[in-house]
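Of the protein chains in this complex, all but one are displayed in their positions.
The block that comes next holds chain A.
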Amino acid sequence: METEQLQKFILAELNNLGSIQDSRKLFYTPISRHLDQPNDSLVLQSSLQGLQSKEMIDYKNHETYTYTLSDEALDLIKNGSHEARVWACLSTDEGLDPKEIITKVGSTSAKVGQGRAFKQNWIKKVDNKFFKNVLDIEDVTVNNLVYIQAHNTLNDEKELSDLKKRKLIKPKKLLHFSIAKGPQYSPELITFETDLTSDMLIDGSWKNKSFKKYNFDAAGALPQGGALHPLLKVREEFRNIFFEMGFEEMPTNQFVESCFWNFDSLFVPQQHVARELQDTFYIKEPKVADVSDKEYYNKVKTTHESGGFGSIGYRAPFSEDETKRLVLRTHTTATSAQCLYRLAKQEGGFKPCKLFSIDRVFRNEAVDATHLAEFHQVEGVIADKNITLGDLIGFMEVFFKKMGMSQLRFKPAYNPYTEPSLEIFAHHDGLGKWVEIGNSGMFRPEMLAPMGLPDDVHVLGFGLSLERPTMIKYAINNIRDLVGHKVDIEQVEKSEAVRF
C-alpha cells in the first residue's frame, strides 16, 4: 500500500462518510479487503500522521488485543486440561495418594491439576487419599481455549488474564483508528513544502506553495562547534577583570620550585608545618636546586636565623640543604617572590606595578570531594610606595564587585609572609551568611627588604582558589566533576558562559 494512495483514499472516505469510527471497517479496493489485518495499522498510522501534520485530519488510536494459543494450550485441547486428567484418573471408591497420581498423569498435570480440580470440587481427599467427588465434569479450560482458537478472544476478562498468567495464551496488541476531518481538511490531497529552497526563490514558486506547519516545540539542530572548559572560562573572566584593572600577568609556567623560592624567600620558617611531607610534594629527581644569587641567599638566611631589617628573626637554625630541596610549588607566590626580586633589581629603580597570575599549584593532600592534589590559585600583587591597607581593602571592594560580590568584610588572620593578613569574607545572599572567599595581606618587610626593595615600598598580595567560585557558579559539589580525566565531556559541552 502506498502512503499517498492510502491518504487519498482516506480523504475520499471522509468526504463520503463525514467521519470514520473504526478503520478496520474500511474496505480498501486496491487490495480488495478490509483494513483489519494486524499489519495494516502500521501503514495506516504513518499515512494518518502525515495527514495530521498537515492538519487535514484528526485521528485517535484504539488498542485491542488478540490471543493465540501456546503449545501447551494445544496439548490441553487435544488431551484435556490438567484438572480433567487428574479427575479422570481417580475413582469414587478407591483412593489414590499423591505419588500414585503422579505415576498416572505425570508430574506437571498432577501439580497443576490437583489444585484446580480440588477448587472446583471435582475431587475430594480422605485420609491423604484422593477420590472422585462428581461423576461428570465440564472442562471449562478446554472449552475456553477452543473458543479462543476460533475467535482470537474471549468475552470473560478474568478468565483471559488467568489464561495469560498460566502462559496458555499470548496476547498481541492491535491498533485501529477513528478518524475525523481536521481544520485544513480538503477532499484532495494537498502537498506541503517542508522548507523554503533556492529553487523556489529562482522560479518564484514559493508564492503558490503551501508550507508545512512548523513545530516550534522541536529543538534546534545541534551546532558542530566545540567547547571551552568551564573552569578555564572562569579563569578567562578573572583574567579579564585583572586586565581591566591594569594588571600584568606573571610567568608562572614553572611547576618545580626550590624551597628557597617556595618558602625561604617568603620568610616562611624552615620549621613551618606546611613544609612537612604530608603537605608538600618533594622532588626525588632532579635532586637539588642551585643557589643563583648567593648574596641574596645570605641575606635571607641571616634574616631567618638572627633577624635584621628591624626584625628579630626566627632565631632557629637555617639549613642550606633545606633551602635547596626541590618541591612542586605549593603556591604561585613563589613566582610572585621572584617578580618582586626582579622588581628590586630592575634598571632605573623601583616602579609601581600590579601583577597577577592564575595557575596550577600542588598539595600532597588526600583526595576528596573538595580537595585534589592540584588546583588553580588566583593571585594578585600590588607594589607601590606607601600603599596602604586602606588601598588593599578599597581595591578588594572594586575587584570583588566585578564578580558580583558587593558586601565584604575583613578578618585578622595569620600568614607567615603577610602582616597584617586579612581573610576576605563576602556576604552570600543565597546562603544568608558570610563566606570566606580569599586571603590577602601586606608582605612582611623581612621578605621584601632582603630583596633590596626600598623601605617605603609596600606590597599588597591577595589570593583565592579558582575552583571554589567555579563550583559555586556551576553548582558542582565534587571537584572531580570539574578537574581531572573523570570529567564528563558532555558537561563541558553544556556548561554555560560565565558572566560575573
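Just so it is clear, contacts are C-beta pairs under 8 Å (C-beta built on N, C-alpha and C of every residue); 3 or more make two chains touch, one makes a residue touch a chain; residues count from 1.
Following the convention adopted for this analysis, contacts and distances are computed from a predicted model.
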Pick, from "UDP-N-acetylglucosamine transferase subunit ALG13", "Probable Protein trm-112", "Origin recognition complex subunit 5" or "Phenylalanine--tRNA ligase beta subunit", the protein name that UniProt gives for the chain of this complex that is not shown. "Phenylalanine--tRNA ligase beta subunit"
Given the contact definition stated above, which residue among A:Phe9, A:Tyr59 or A:Phe247 touches the chain not shown here? A:Phe247
Option touching the unshown chain, where A:Thr92, A:Asn143, A:Gln271 or A:Asn478 are the choices: A:Gln271
Would you indicate which residue among A:Phe238, A:Phe263 or A:Phe281 is in contact with the undisplayed chain? A:Phe281
Contact with the hidden chain (one of A:Val256, A:Met403, A:Val435 or A:Ile472): A:Val256
Even though one chain is hidden, which residues of chain A still touch it in the full complex? 224-229, 231-232, 236, 239, 242-258, 261, 271, 273, 277, 281-292, 307, 309-317, 326, 328, 352-354, 360, 362, 364, 366-367, 372-374, 382, 384, 386-391, 393-395, 397-398, 409-414, 416, 419-420, 422, 442, 444-446, 456, 458, 460, 482-490, 492-493
